[in-house]
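Reading through the C-alpha cells given below for one structure.
With one protein chain held back, the other chains of the complex are shown just where they sit.
Order as written gives the chain letters A and B; numbering starts at 1 within each chain.
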Amino acid sequence: MMSHIWLIPFFPMVGFLINGLLGVRFKRSWIHVIAASAIGLSFLTTIILFVDLMKVAPEARHFEDVLFNWIVAGKFKAQVAFLIDPLSIVMALVVTGVSFMIHIYSGGYMEDDPGFRRFFVYLNLFVFSMLILILANNFLLMFVGWEGVGLCSYLLIGFWFEKDSAANAGKKAFVVNRIGDFGFVLGLFLIVATLSQHGIWSLDFDVVFKNAPLFSTTTVTAITLLLFVGATGKSAQIPLYVWLPDAMEGPTPVSSLIHAATMVTAGVYMIARCNVLYSMAPVSLEVVAVIGALTAFYAATMALVNNDFKRILAYSTVSQLGYMFMGVGVGAYSAGIFHLMTHAFFKGLLFLASGCVMHAMAGELDIRKMGGLKKFMPVTFWTYMMATLAICGIPGFSGFFSKDEILWQSFHRGHIVVWLLGTVAAGLTAFYMFRLTFVAFFGKPRMDDELKHHLHEAPKVMTYPMIVLAIASVVGGYIGVPEVLGGSNRFEKFFEPVFTGGAAHALAHASASVEFLMMGISVAVAVIGIIVAYLFYIKNPELPVRLANGMKGLYTLLYNKYFVDEIYNSLFVQGTKDFATFLWQKVDVGIVDAAVNGVASLVEWSGGMIRKLQTGYVQTYAFSILVGGVVVFVYFFWESLF
Amino acid sequence: MLRAYLPILILFLVAFGFAAFAVVASYLLGQRKPTRVKIAPYECGISTPGYGKTRIPLRYYTVAMLFLLFDLEVVFLYPWAVTYKKLGLFGLVEMMVFIGILLVGYVYVWKKGALEWD
Partner (left out) sequence: MNLNQIMTLLPLIILASFAMGILLIGAFAKNAKGTSTIGYIALASMVFVFLSLFLFVGKGKMAFGSMMRMDVYSIFFNLVFVVIGVLTILASISYVKITGIHSGEYYALILFSMIGMMLMASSTNLVMLFISLEMMSIPIYIMAGFLRNDDRSIEASMKYFLLGAFASGFFLYGLTLIYISTGATSYQAIANFIAGTQRWNLSKLIWVGIAFITIGFGFKVAAFPFHAWTPDVYEGAPTSVTAYMATGVKAAAFAALVRIFFSVFSPFQHDWTSIMWLIAVLTMTVGNFTALVQKNVKRMLAYSSIAHAGYLLVAFVAGNAMGRSSILFYLLAYAFMNIGAFTILMVMAKKNDYHEDLDSFAGLGFKYPLTALAMSVFMFSMAGIPPTAGFIGKFYIFSAAVKSHDYWLAVIGVLNSAVSVYYYLRVVVYMYFKEPEEEIPTYRFSAPTVFSIVLAVWGVLQLGILPGDILNIARHSIMALM
C-alpha cells in the first residue's frame, strides 16, 4: 500500500476534474456526492496507510512514492514524489478527515447558492493542493501545493465576487500571501545556491536535511527566517496576519476548512517539517516563538471587543496559530502539531456552528443582534459548547492537553516571556469565547420578530458532521495525555523519528510538581476569563459599556484593530500605488511607450519609403535586377581574385 | 591564354576601323544631289503597292509560331535518324513517344481552332 500514496491526492483531483469538466449537467446532489466521496475515499486511503504505517517499526516509518521526474534542468532534478512519515500522515489524516466533514456540511450550507458546482470544484482542488503540500517529498513540490492552496483560498474568499468586499478581501489575501511567498522562495533559492556549491542539486527533504551540516549558522538562520516569512503570510502571523479577518467574506465552510483547520496551519507544518534546519538556528527559533507568542496575545486582544461572530473566530484563529508557532518555536514540534490537530477539530467546528447561526439569522453576523439562540438551536449550541470548552483549555477537553503542552514546554525550556504572554492570552481566549457564547446564545433574543420566527436548527446534513467534530474536539486530546497525568504522551513518541532535531530528550526531566503548578495556573486563568465574561455579559451587562467608556482610548484602539490596516494602507499600499502611477504615467507612457511607438512609426515610415521603389514599371524592375546583377557580378569577380 | 585571342581582337579592330573610315570618308567627301528616284525605297523593280505599315492579322503570328514550334521539334528527327541503327527498338519507341507528345499538342491546337484562318 505504501506505493500508493499517490491515491490520497488522486481522489480529490478526480473529484475536481469530474465536477469541473462535466459537472455543468449534474444535479446538485450528484455534485455533492462526488465531491464528498472523493474526499471520503482519500480519507479512507489515509487511514489504511496509517494502519500500515503503524505496523512498521518506528524508525522505518518513512516511505516515498516517486511518480515521475518533473523538472530536470542541468544537474538539478525535482520529482513528483510523495512522502509518508508520522508527520505527514497525521497532517493527511487531519486534512482529509476534517475536509470530509466539512464537505458533507457544505452540501447543506451551500444548498441554494447558484455557484454550488463552482464551490465544490474549488473545494476539491483545495484539498488536492493541500495534500500535495503535505505529502510532497521536496520543497519544490511543497511550494506547488503552497501556491495551490493560496490560489484556492483566493478563489474561495472571493467566491461571491459580485460583492466588492469579497473581491477585495480575496485580493488582499492574495497580495499579502505573495509577500510571504517571496520570502519562502528566497529561502528555497538560498538552499539550492548553498547546496549546489557542494555539488548537491536537489530540494528533496531527505537530501537537504541530511546535508544540513553543510550550512553555516548564518546561512541556515537566513534560510529559516526566510521560510518563516512565508509561514507568517500563509499562517497569518504578525506582521502579515491582516488578510485573515477579511477572509471571512468567503462562505463559512471555507472559513472553517481553509482559514481555520487546514491551510493556515501550513506554516506550522512547514516549520515542523524543517525542524532539522530550525534546530540549527536558535535565533530563528527564538524569532518564531516570540512572534507566535506576540500574535497569540495581540490577536486575542482584538477579539475582545469585536462584534462580528466570524471575525471573533478569525482573530481567535490567528491567536491559536500563534500558540502553534510558540510550540514549534520553543522546539516542542510535536506540541505544535498536536495543537494544530486539536485546533483543526474545535476551530473547524466553531466555524461550522457560526455557519448554522448565520443560516438561522439570515446572514446576520453581529452578535449584538443575536441572543438566546441556545433554545432555538440546541444541537448547534451543544456542539459549539464542546468546541468552546476545548479552546478555553478546560481540563478533559482536547484543547486543554495541547495548549497546556505548549505552555508547559515553553516554560520548561526557559522561555518565560513567551509563557507569560501565552498564559495571559489563554485568559483572554476564555473571556472572548465566553463573551461570544453569552452574548449570542444566552440572554434574551434581540433580533426582530420576523427573524425570530425564522430561527431554526440546521438540517441533519449540517449537524451530523458537527457532532462528529464535537466528539473529536472532546476526545482528540487523549492521544497526547502527558506523562504527569498518567498518560504516556503517545503522540510525542509517534513523532520521535521525525523530530530528531527537537532535542526533547536532551532536557532534564522536570519535576512533576512544577508541571502540575503550571497546569493549575493555566486552568485558573481560563476559569477567571470565563467568570469575568459571566460577570460582564450575564450578571451585569452595563459593565462592559461603562468599562469601554472609561477606557475610551484603549477601546477605540482595540475596536479598530490597532489601526494596522490603516497604517499598512498609508505606508505600503498608498506608496506602492503612487509609485505604480508614476511608473505608468511617466515611465511607461512617457518613455517606454514613446520609444516603442517611435520605433513603430520609424518602421512604418521606412516601409512607406521602400514602397516608393515599387513603381510598377517593368523597366524599373529590370533596372533593379541589372543593378543588383552588377553588384553581385563585381562582388564575385572581386572574390575570384583572392 | 588571352594572347591566343589577340589576332581576333586585331581583326575586329581593323574591320571596325575600315568600316568607320569608309562611312565617314564618303560622308565627308561625297556630294549629295537627291532626286525623287534616288530617295525611293527601291531603285529598281516594281514600286510598292499601298502603305508600308499594313497591319497583319494576329492569326498570322499564331500560325507562324506554331510552324516554328513544330519545325524545330522535327529537327530532332535528324540526329535520331543518323543514330537510328545504334538505338535500335528503344530508339524507335522513344521517337514514337516524342511524336506522340507532339501529336497531342497538334490535336490540341487543331481542336482549339488555332489553325483556322477566320
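As a convention for this text, a residue touches a chain if its C-beta (ideal position, glycine included) is under 8 Å from a C-beta of that chain, and two chains touch if they have at least 3 such contacts.
Everything numeric here is computed off the predicted structure, so don't read it as measured data.
Here the missing chain is touched by one residue of B:L9, B:A25, B:A40 or B:V104, and it is B:V104. Seen across the whole complex, the unshown chain contacts chain A at 600, 603-604, 606-608, 610-611, 613-614, 616, 618, 620-622, 624-625, 627-629, 632-633, 635-637, 639-641.
In the full complex, chain B contacts the hidden chain through residues 90, 94, 101, 104, 107-108, 111-112.
Operating definition for what follows: only the chains that are shown with their structure count from here on.
If you average the Cα atoms of chain A and of chain B, the two centres end up 97 Å apart.
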